[in-house]
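In this view, the complex is presented without one of its protein chains, the others remaining in place.
So that you can tell them apart, the chains are marked A, B and C in the order they are listed, and the count of residues begins at 1 in each.
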Amino acid sequence: MAQIPTKEMELVKNLRGIDQKEWYVPGHRTCAGCGPALCYRLVSLAAGENSIFLGPTGCMYVANCSYMCTPFAYAWTHCQITNGGAVASGIEAAYNVLIRKGKYKGPLPNIVVMAGDGGAIDIGLQAASAMMYRGHDVLFVMYDNESYANTGIQTSPMTPYGGKTTFTPPGKMIPEGKKLFPKDAPQLFIGGHPALKYVATASVGYPVDLINKCRKGLNYKGPAFVHIHCPCPKGWLYNCKDTVRVAKLAVETGFWVNYEWEKGEYVYQHVPKTYKPVKEYMKGQERFNHLQEEHIAKMQAFITAKVKAPGKPIEVPVLGPREEA
Amino acid sequence: MSPLYCEKFRIPKHLEIADGAVVPAPVGEQPMMKTGNWRIERPVIDQEKCTTCLNCFIYCPDACWHLDPKSEKMVWNAIYCKGCHICVVECPADALRTENELNFKGGVARLDKPY
Amino acid sequence: MPKETYMAGCAATANGAKLARVEVITSYPIRPYTGIMMELSRMVAAGELDAEFVHGEGEHAQVSVTQGASASGARAYTGSSGVGVAYAMEVYSPISGGRYPCQMAIADRAYDPPGDFGSEHTDVMSCSNQGWILGWAETPQESMDNCIIYYRIGEDAKVMLPQWQVQDGYFVSHIPNKVSIPDQEVIDEFLPPYNCPHALTPQNPTNHGPQIFPDQGPAIDLQRAQAFLNTPKVIEQAIADYNKAVGRDYTPWLEEYKTDGAEYVFFLMGGHCRTARFAVDHLRKKGAKVGMVKLRFVRPWPTTQVCEVLSKFKAVGVIESQTNYGGAMKGGELQHEVRSSLYDSPKQPACCSFMAGLGGEVISLEEFYNMAKILEKMAKAGKAEQYVYWVGFDNGI
Partner (left out) sequence: MADVFEVTIWCRGVIQDMEGRHLSLVLANAAAKSGKFVQAWDNYADLPDRVLVPLRKYCRISDEEIEMRYVYENNNPSLVIVMEEVIVKGIDILRGATKGTALVVNTKRSADEILAVIPNKDLLSAIVTVDATGIAGGTGLEALDFLGSEGGVEAVSVGVAVSAPLAGAATKVCNLFSLDNVVATAANKAGVKEGEKTAVVKKL
């Protein structure tokens, strides 16, 4: 069968290397200081002109896309919160056959799903997993703001332990609000999708790294998954000017770990020499304000275990809850 | 069809919708959604202090900072800046300060609709 | 030269899809439609059909893949049965609202319970108001032809709507019958390649499916309503063209069988029409003034045609093959549509539902005879004694 032509995306070295042409243009209704919107813009800068984006229902659909007011300069389609992976599969399959038959002239478009945490690993998990299993040449981005933010901040499987949402309000019987620990999204996909060759985690606090990871994912023939940490001023209850600060603090405390998984190998980025206590990350966000010391210690223990073992141990000192206290 | 059905409906201009609600992709900006009136305080740049490190460019969710290739200076977009001040926090050169929008004469697109 | 052969509905329908040169096919197994996908996957593997074959992870995904493919400008094809049709429900309206003219072949099947795989019309009929073109085939031949005709209707610029091409599970889908396969060149001329005017492409970027404000809601609904008003003319033209090109004699809306001089008729759709024809033949020989009216499209519903045709008779027995629990007539869905169509007619026949063929149950000739007896009484009395008869369980039937 004939090779489907694709276009290689160049990696950038620094901010000067990024083309200033915007693809996620100004003029959208997302929050001031919106982390997911920043993520959308950075992924759009990475993918550029030859792209088709899919927006499963979520904040980045509803807040962006009033009639005649879409901010997407590339081809974009809404899909249901359930079926981002499936609609993307259909688009990729269509382009394969149209290019093969000579009906479409040009390289295979960059097909990018911009799913929220709900659209990626909760209600949308089945479609995402099947798309990766089938090996479609699609970049699946999960912009993770750790809640169903569009509908007014309800808990999702990514809401951290102790996070206050409108479905997990703290009360006398449930003092920590949310009792469960979140899913590990990249490991879910790495663990069982042989066609998947590239998985990465990124953060809006580290934009060059984020852009390069998206481009690497796009350059792989076949599915790629990038999980992006996107602080949400509305849902996490912090001042909107602190979005990038919160994102960086997450990495500095080990709450968030940036890494790449490429053909079975892990490479870590932005690993601090010493992790700050996770309390420093949590205290800036009102969603954690109700927590007591014991809850924070439980969170620290979880984070400590996580940074020690996301696939492969890291050789850096990790503060435990006791040492921190 | 029977004449009991309306064959062609009168849809007022402002409610006309393309087949499938498909709309053309915007170029450069989305002028139907100006967001400058979200701003309480605007970021003000001190070009002397600015090192054009591009932090404000890259961290703006609303793409409101760009490097003018001719003057090599940062240019701010008053029409869309929502005043989140991520740029102010992330400026390593202390070149950005904030000032209340009412202290300026122009700069905000006055809109009939809030969204 | 057309190829004459024996085929079950599944294989015949797959041949229809091949003749339509479908480009993206999405499968998920469920009995009884599965055979369509088995045959198509064989054709793709053998190089007989150049298409992408995507194994969906469920019906919801199948229909979603089809949406993406159709939005990108490929002729997209999928199918399902029974509970699978229900599982994909979320995606039907976005497809018709997005005006993506893909096709879904359905071999109908009962919902659970009873948990069997017999034919019943409840699955698609319970989704019938999602903005898809919908019609039943009586034979494998008709199912194959409908596949091709529906694409031509749906892809017409004045229509741009998706289609449910339905055949009865097992009865039509699994029992071989005589099928004549037209030449590819004939079909290529009848059905030009799909041209999506608003395809998702980087070369002319568009944004699909943005949110609207509440006051724009009626306008977007109206747009689909208008498309449905445009559809009948397109259907009539497409069927006339197909009859001419392929040598068939399909009527677009209602086929009348032995209705000359008939006082009462069976009104039904799908595979059971075949048995009904023989029942009518036998009854006619005994002097009964009975006939049959076969419905070819449920959406768009041929209101005026139903009114004109059924007004000629004294009694109409609607054979339902699906349920509408607690509805206006407490029987099936079809009687509602039939009675609505007749509401303004100066001559109204007596009308009742026969609940028959549920859960895949066979409708025997004897049962048709029994129904005819009731219809004869109704014709004489000029009114229905009962609105709904559960065939086999009810007074005198």
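We adopt the following convention: contacts are C-beta pairs under 8 Å (C-beta built on N, C-alpha and C of every residue); 3 or more make two chains touch, one makes a residue touch a chain.
What you see is a predicted model, and the numbers here were worked out from it, not measured in a lab.
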Note to self: Under the definition given at the start, what are the shown partners of the omitted chain?
What the structure shows: A, B, C
Next item on the list: Identify the residue among A:Ile91, A:Ile123 or A:Ala149 that touches the chain left out of the display.
Entry: A:Ala149
Next item on the list: Return the single residue from B:Cys6, B:Val27 or B:Ile40 that touches the missing chain.
Entry: B:Ile40
Checklist line | Hidden partner chain, touching residue among A:Leu38, A:Val62 or A:Val278 | finding: A:Val62
Next item on the list: Using the touch rule from the top, list residues of chain C that touch the missing partner.
Entry: 213-214
Margin query: Touching the absent chain: which residues on chain A qualify?
Written below: 29-34, 59, 62-63, 149-153, 166, 169, 233-234, 237, 240, 286
Checklist line | Residues in chain B touching the chain absent from view | finding: 36-40, 82-84, 100-102, 108-112, 114-115
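One rule holds for everything that comes next: only the chains that are shown with their structure count from here on.
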Next item on the list: Indicate which of the five shapes (line, ring, star, complete, other) describes how the chains touch one another.
Entry: complete
Check: When the contacting C-beta pairs are counted for B-C and for A-B, which pair yields the higher total?
Finding: A-B
Next item on the list: Report, in whole Å, the distance between the mean C-alpha point of chain A and the mean C-alpha point of chain C.
Entry: 43
Notebook entry, point to check: Once you find the CA centre of chain B and the CA centre of chain C, what distance in Å lies between them?
Noted result: 50
Next item on the list: Would you give the residues of chain C that are in contact with at least 2 other chains, written as numbers and ranges?
Entry: 205-210, 212, 216
Margin query: Using the touch definition from the top, which residues of chain A touch two or more other chains?
Written below: 66-70, 72-76
Check: Any idea which chain A residues touch chain B in the complex?
Finding: 15-16, 18, 20, 22, 24-35, 37-38, 41-42, 66-76, 204, 207-208, 233, 240-245
Notebook entry, point to check: Inside the complex, what are the residues of chain B that reach chain C?
Noted result: 1-2, 5, 7-9, 11, 15-25
Margin query: For the complex, give me every residue of chain C touching chain A.
Written below: 23-24, 26, 50-52, 54-58, 60-62, 64-74, 76, 90-91, 94, 193, 200-203, 205-213, 216
